[in-house]
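Removed from the display is one protein chain of the complex; every other protein chain stays in position.
Let's turn to chain A:
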Amino acid sequence: MGRLSIENVSKIYGDPASEGAVVALRDVSLDIPDHAFCAILGHSGCGKTTLLNMVAGFERPTFGEVSIGGEPVSRPGWRNTMIFQEYALFPWMNVAENIEFGLEMKKLPQQEREEARRTYVDLVGLQGFETKYPRQLSGGMRQRVAIARALAVCPEVLLMDEPFAALDAQTRGAMQDELVRIWRREPKTVMLVTHSIDEAIKLADKVVVLSRRPGRVKDVVEIGLERPRDEDHADYIALRRRLRELIYDDFDERS
C-alpha cells in the first residue's frame, strides 16, 4: 500500500529544448518497499529537495512518474504528507489543534479526531502540552508536534525535509533516537532528505546517494545494522567511510 516507486524521473527547469534549461534531476529511478526507511543523501543543490517535492506533489516531474501504492502522485495530500525543517506549525493553533488539523481535513468525526490526537500526543511524548502554542515550545518539541501531526493523518509515505537541521547538536541526536523509536512503533514508508552522513546511517534502511547537479542516483547503500545503531561499531564506521567516499569522490571530480 505504501510502496513508493520513482520511475525514470527527470526534472528540468525552463524549456527543455532551450540552452538556459537547468537539469535538476536526470533519470532517477528508485523503489522503496512498504514500511522501509529511506534516506536521500547528497550535497546541497543536488536536487534532493526537488525529488522530495515531487513525491510530496508540490512539483511535477518533467519526465517520468512518481507513484505510491501503484497510484500516480498528482497533488499534495495526506497520502504523501511532508514534515518540514522549519516545523511549519500553525502559530494560531495550540498543539492539539495543530495535530487535529489534518484529521479535520480528512473530515473525521470529532470523537475519532480526539482519540487519534491522544494516541499521537502519547506517541511523541507531548502529554500535558496540548494547550500550549508553538511559540511556547522549544525546537525539539515543535518538531515532535509536526511529527505527530503528520503521523495522525496516517500517510502512506512520510516525507521529511532535513527535519532536524534547525536543532542544536544535542537535541538533534535525541530527536533522531526518538524518530527511530516512533518509527518502530509506527512503521511507515519514510523518505528523509539529509546532508548528514551520520543521520542517514543512524535512521535509514537504505541510503540513496545523489550526485551533484544534475542529480542522479550514484549508489544505493543498504544499512543492514540492528537498531539502535552504535556509532562505534566497526560496520557503522565502515559504512560511514564508504558513504563519505561516495560523496567526496564526486566533489573531487567537479572541483
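The criterion applied here is as follows: a residue touches a chain if its C-beta (ideal position, glycine included) is under 8 Å from a C-beta of that chain, and two chains touch if they have at least 3 such contacts; residues count from 1.
Criterion: contacts and distances are computed from a predicted model.
Enquirer: Which protein name, taken from UniProt, belongs to the chain you can't see among "Serine/threonine-protein kinase RsbT", "Methyl-accepting chemotaxis sensory transducer", "Acyl-CoA dehydrogenase family protein" or "ABC transporter permease"?
Expert: In UniProt, the chain that is not shown appears as "ABC transporter permease".
Enquirer: Using the document's definition of touch, tell me which of A:35, A:106, A:195 or A:240 contacts the absent chain.
Expert: Considering the complete complex, A:106 is the one touching the chain left out.
Enquirer: Could you tell me which of A:20, A:91 or A:128 touches the chain that is not displayed?
Expert: Considering the complete complex, A:91 is the one touching the chain left out.
Enquirer: I need the residue numbers on chain A that touch the omitted chain, in ascending order.
Expert: Interface with the chain not displayed, on the chain A side: 56-58, 75-78, 80-82, 84, 86, 88-92, 101-102, 105-106, 133-135, 149-150, 153.
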